[in-house]
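Apart from one protein chain that is not included, each protein chain of the complex appears where it belongs.
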Amino acid sequence: MRYYARKLGFYLVALWAALTLNFFIPRMMPGNPVDTLLAKLQQRGGSVGPDVRESYELMLGTDTGDALWNQYFSYLGNMFRGDLGVSVSVFPEEVTTVISQSLPWTIVLVGIATFLSFLVGVVLGMVVGWKRGTWLDSLIPATTVLSAVPYFWLALIFVMIFSTSLAWFPLNGGYDVALATGWNWEFINSAIYHGFLPALTIVVSSVGGWLLGMRNMMVSTMSEDYILTAQAKGLRNRRIMTRYAARNAVLPSVAGFAISLGFVVSGSIITEQVFSYPGIGGKLLQAVENSDYALMQGIFLIITVAVLAANLVVDLLYGFIDPRTRVEN
Amino acid sequence: MTALEVRDLVKDYPIRSGLRSSRLRAVDHVSFTLTPGRTVALVGESGSGKSTVAKMIARLEKPTGGAIVATKDDGRPVGDREYRDHVQMVFQDPFASLNPFHTIEHHLARPLRLHGRTKGRTDTRRQVEQLLERVNLTPAHAIAPRRPHELSGGQRQRVAIARALAPGAQVVVADEPVSMLDVSIRLGVLNLLARLQREDRLAVLYITHDLATARHFSDEILVMYRGHVVERGPADDVILTPQHSYTKLLAAAAPNPEERGRSLAEGVGAIDEADLTRMFDHHTKSWHPFEKAAPIAAALANPAGGKQ
Partner (left out) sequence: MTNLSPLTGSADESAAAAAPVKSASAPPSRGRSGMRALLPSWSPKLVIGLVLVLGITLFAIIGPWLVGDPDAIDSIGMTEPSGEYWLGTTQTGQDVFAQLAHAVRGSLLVGLVVGILATILSALFGIIGGYVGGAVDEGFSLLSNVMLVIPGLPLVIVIAGFVPPQDRGWWTVALVLAITGWAAAARVLRAQTLSLRNRDYVAAARVAGEKRWRIVSVEILPNLLPLLASQFVFAVIAAILAEAGLSFLGLGAANSHTLGTMLYYAQNGFALQYEAWWWFGPPGLMIALFGCGLSLINFSIDEIINPKLRVPKPVAAKGGTPPPVAPPAPVTGAAAQAPPAPARAADGRDVVLSVRDLNVIYQTENPVHAVKDVSITLGRGEILGLAGESGCGKTTLAYAVNRLHRPPAEVASGSVIFHDRDGGDIDLLALDAEELRQFRWAKLSMVFQGAMNSLNPVISIHEQLDDVLTTHKPDMSKQARRERCEEVLRLVRVDPTRLDSFPHELSGGMRQRVMIAMAMLLDPQVMIMDEPTTALDVVVQRGILREIIRLRDELGFAVVFITHDLPMLLELSDRIAVMRAGEVVEYAPAEQIYERPEHPYTRQLLGSFPSLTGERGAFIRTGESSPLTKNEGAPR
């Protein structure tokens, strides 16, 4: 229980740190974002009531005369109520609405792609590590090229080959715009069709990292005494590889999931841009281009929360697969 | 004359489990004195607290209670600043106690310089070679520039002993100095330590789990069990006529070719209930209750294994 309590506590601290960062960044930057924002808002024909202004000020910080502490607590209050303000670029939508429209696209795309690349990387890493000293070793340098390729460049190459030249896949977008959004087969089919290349990009560029990490741990694990014991026990090789070697070797990959997830998410944001994918990465850039600070911060918060949640799930899973974490020391 | 006195030494380690925190008493009111030219052996199994005593004397751990007082030849106490000159330590694992990055010369020259015992580069080099020769590592000029991985275990432990001598220490704490070495070279290293002790009139604290070398190598033996000294006295008395049931247990467990076939068939024995609260002193030939210390926990007392 202690393990789970500690993990939960840590992610609460991390969440608080992200919220606080979000509060202070605009206050440390030059210029007066609120005025810029409100000017834009008025351009778009929005009427600016005092409550809207106050909400922006809390988020972005101006010399309202209010003490910083009070601003901070009101800001935290707003966050917990889910009030992230009104978007400028997609006026008059609420920021939360904009996010809730684009978030599922990203979560499904990045989630499935990450899961697949983890799975493929770990399984390949297991085999390559187990067969060390064979021709499979020559695969290792190849994976480093893949992981050194920028996500978006790979995306560009894929688009050129598969979309422009071969025309197997659409150039951009998340679904066929002629179709109505909804849970019908036709739409889902189109979404899968459109999502294939972006997902492939993410999988191909991130699989190398998992593979290499798993392979190295496999090699280290194979010199452990319990592998020797398993061989002496006359177990079949497949069983030794999976239950004895891989079962232990995968632990650091799972424990280090947080580090890798950050990279994958960062890469996906840019990938979305290449494919004009209707996800949250594209929205973030749109917000930056339009100085839509409210949306920008909202998206940063949501991405952070999503990453924290994913890590929390993985950490809880880790507690499940490694019995040693469950004991009190 | 005393070189080092340990009085009522106590060490507690905090254990955190959940929100509760408790203490584990690793060393419970241990007292003894080290005198120049004599060796005291601290004997016990893992977890008995013997290494913790060593670490406290070497000032690697802070005692929770009690006092460690070092005294100079002229009877004056050793100050904090001079303590490191006076008390040195030889570690158990010679493969871990030498820094793989540095040469043998570095390991010996640093303590010489730190304690202001050399003047200039040539003097340092000369003294390093002298130290190496004292521990029978010759030719010294060939050994000095090497790195630890180029030496065998026995050679490394000799370097470690030379390092302890470098600051001119009067008290040497040897924590299982031969247990990691191959059996055929152990006695050689112990004999070296014994020779240096005679030559420099060192006060040696020999920490070991091996009753036989404790008996042959030391003058006085203290048997430790779960933080307590349970039996003490002249080496032969403690080993040949053990009184405390734990010492008897240890002595019975040591391999004994003379008793071939018989001793293994017998039970390992157990610790008497009465012995959980007392210590036998061979000097006074009497039992002493643990006055200030807590009794040994009965639940943990019998280590015989099996029915745990």
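Labels A and B are assigned to the chains in the order they are written; within every chain, residues are numbered from 1.
Definition applied: contacts are C-beta pairs under 8 Å (C-beta built on N, C-alpha and C of every residue); 3 or more make two chains touch, one makes a residue touch a chain.
Please read all numbers here as calculations on a predicted model, not as lab measurements.
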| item | value |
| --- | --- |
| Displayed partners of the chain not shown (whole complex) | A, B |
| Residue of B:T52, B:T71 or B:Q92 in touch with the missing chain, whole complex considered | B:Q92 |
| Contacts of subunit B with the absent chain, listed as residue ranges | 45-46, 58-60, 84-85, 88-89, 91-93, 96-103, 110-111, 114-115, 136-139, 141-143, 145-147, 149-155, 160, 163, 166-167, 182-188, 190-192, 194-195, 209, 211-213, 215-217, 239-240, 249-257, 259-261, 263-265, 268, 303-308 |
| Subunit A residues that touch the omitted chain in the full complex | 10-11, 13-14, 17-18, 21-22, 25-26, 29-31, 33, 130-135, 137, 140-141, 144-145, 147-154, 156-157, 159-160, 164-165, 216, 219-220, 222-226, 228-237, 239-240, 243-244, 247-248, 251, 258-259, 261-263, 265-267, 269-270, 273-274, 284-285, 287-289, 291, 293, 296-297, 299-300, 303-304, 307-308, 311, 321-324, 327 |
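Note that only the chains that are shown with their structure count from here on.
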| item | value |
| --- | --- |
| Distance between the centres, which are taken as Cα means, of subunit B and subunit A, whole angstrom | 55 |
